[in-house]
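Of the protein chains in this complex, one is absent; all others appear in place.
Moving on to chain A:
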Amino acid sequence: TLRLIFTTTAVQRKNVGASGPEKYTEAFIKKQIEEFNLGKRHLANMMGEDPETFTQEDIDRAIAYLFPSGLFDKRARPMMKHPTEIFPEQRKIQWGEDGRPFHFLFYTGKQSYYSLMHDTYEKLLNVQKHQDQLIAQDLPLQREKRNLAGSRWLTKIELEEMLLEKVSDDDYSRFIQLLQKLVALPCAEIEEKYIQKFSKEVPAQLQKVVIEPLQYDERGVAFSTGEGKRKTASATAIVYDNGTGKITVNGIDILHYFPVLQDREQLLFPFQFLGRIGKHDMVCTVSGGGRSAQAGAIRLASAKALRSFVTEKEVEFMRQAGLLTVDPRVKERKKPGQEGPRRKFTWKKR
């Protein structure tokens, strides 16, 4: 009911769209759940199965059998699921029968967010009170540093999911500032449980690249393997120690496989960089790509294999020289309205 205020008839027209998505009362959801359970039993009866042990998968199969549909979109087909999955979890109507809202901060508009701020501030005051008590008793304040490196605060989206209402950027940053203020106090251990609700563990960060140890074959010679990719070519290389500098590609010697000098230079570059030209043998397999791509792939594979033979400092030098980086350049796609990836059609004045 509207209060009697001075308005025009134009304003009194109901704005149907502005009230947002339809809100469901708790009683409505309960009724839907009862109907669903009854329907489940009926369905089990119809299919000739035991109503007690009728699972959701059985329901799906039964519905697909009774109501076959040729529609492509799975969500458009007939389905029978538990009401909690169908009706989105949203705020049910916030006030009781007599009209009084349930939450004491209802009239602010953002009740869950402001109640969260209220509770956090209360924890802050508690910690300050505890601190004052300790100072009054001349006890030392605990200075255990919390491990901040392994944890992060909740993101804005996670907070929105937690509170079930929209949170603006300003509000979110204010909340994080308040949490940081709480954590910064010396006696914050008292509220550790509360703070843990809003912090998440960050999993192990940089995966350090593990350099594989050398393997030994039947003759006692040390060898190691490496893989490399470039454009569409992929290569695997096995580098043997105590060699004479012989390199074989797909069973063919490199002089025959790569007639062009440039490709052979690419292959030899890792060895030349480390000064180990005549010391290693290499056997590689390569497939895909073109002449230059295969050469680049083998270069990367051999560089990765050589990591096991060499000190960490030299590995770092190799990395800085660009021998261990995968070349990300691939063929750029052709765009419509142009002749190639960059070339446009010839412009004719008339």
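The definition used in the following text is that contacts are C-beta pairs under 8 Å (C-beta built on N, C-alpha and C of every residue); 3 or more make two chains touch, one makes a residue touch a chain; residues count from 1.
Basically, contacts and distances are computed from a predicted model.
When the unshown chain is looked up in UniProt, the name that turns up among "Dynein light chain Tctex-type 1", "Small ribosomal subunit protein uS2m", "Aspartate aminotransferase" or "Proteasome subunit alpha type" is "Small ribosomal subunit protein uS2m".
Note on the undisplayed chain: of the listed residues A:48, A:68 or A:99, the one touching it is A:99. The omitted chain makes contact with just one of the residues A:84, A:108 or A:272: A:108.
From the set A:34, A:122, A:265 or A:316, the residue in touch with the chain omitted from the display is A:122, counting the whole complex.
In the full complex, the hidden chain is touched by chain A at residues 2-5, 15, 18-20, 23, 93-95, 98-101, 104-110, 114, 118, 121-122, 125.
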